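For reference, the structure discussed in these notes is given below.
Here the complex is missing a single protein chain, while all its other protein chains stay put.
After this line comes chain A, so read on.
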């Protein structure tokens, strides 16, 4: 103990002045220094029992191969590399593509690990050489284009009906698509031949399948399960409506003037009045009929509505008929 104390004192004296000595003495007086082994380090108090930590196994990664594009020949056959539709793959496409949004001024993200490029559909399988190649391949199955159908105007005349259906290409467990069965056939109404009654009835039968502005008739069918059935059904509808429109039912004859959608001179009081005036006091059996131009002017006045032109025309015709115009 005494030896220790003297060593400490000596050490202190060697390093500091007299004042320190005094303080050291005071320190000596008040504090009791714990006894410590001179040779060993201080042991750390460990309250928790420490588990033996298992050593992490190092995962061994294969070295990343350089991208395939680096090894591609310049004149390689691209259709062999990218034969069908698939999502973008950076190592297969030898193009320095960039896509995506970054902060201002920075370059867009490169093609590696770029979700933006994978999201969008690509047409790398439909390059012009690929199409050319495929066309060449199926050429042997084709027949020559019929003579006389070179232009649209020519073939429209022979094939007035246009059939529209859609194929869907997608990656699902099933290759069927519910919309693929839908068939739409369109044709111009002018390609069908009607009389006045049949046309009226046909338009009533087809309802809003006829577009007044374009004159195009459209049948869309999707009620049968397959496309073939729907196509047959659409043609059946067209045929049935067409033939039905030529049938005159007995009740159709009871159509009165109030049911008429257009004013017809023949059916109206105008004809009676005009003929009564023209045949006033005439003894002969033969009746003078109103002139067709007068009939047309009355019909025009009522069907097109009144305007200065129509009424002037009507006036002219009346003056002519009554023979009172200014000579």
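To be clear about the criterion, contacts are C-beta pairs under 8 Å (C-beta built on N, C-alpha and C of every residue); 3 or more make two chains touch, one makes a residue touch a chain; residues count from 1.
Operating definition for what follows: contacts and distances are computed from a predicted model.
Think of the chain that is not pictured: of "Small ribosomal subunit protein mS29", "dolichyl-diphosphooligosaccharide--protein glycotransferase", "UDP-N-acetylglucosamine transferase subunit ALG14" or "Cell cycle checkpoint protein RAD17 isoform X1", UniProt labels it "Small ribosomal subunit protein mS29". Touching the chain that is not shown, out of A:85, A:129 or A:325: A:325 (per the contact rule at the top). Those residues of chain A that touch the chain absent from the view are 268-270, 273-274, 276-277, 280-281, 294, 298, 301-302, 306-308, 311, 314-315, 318-319, 321-327.
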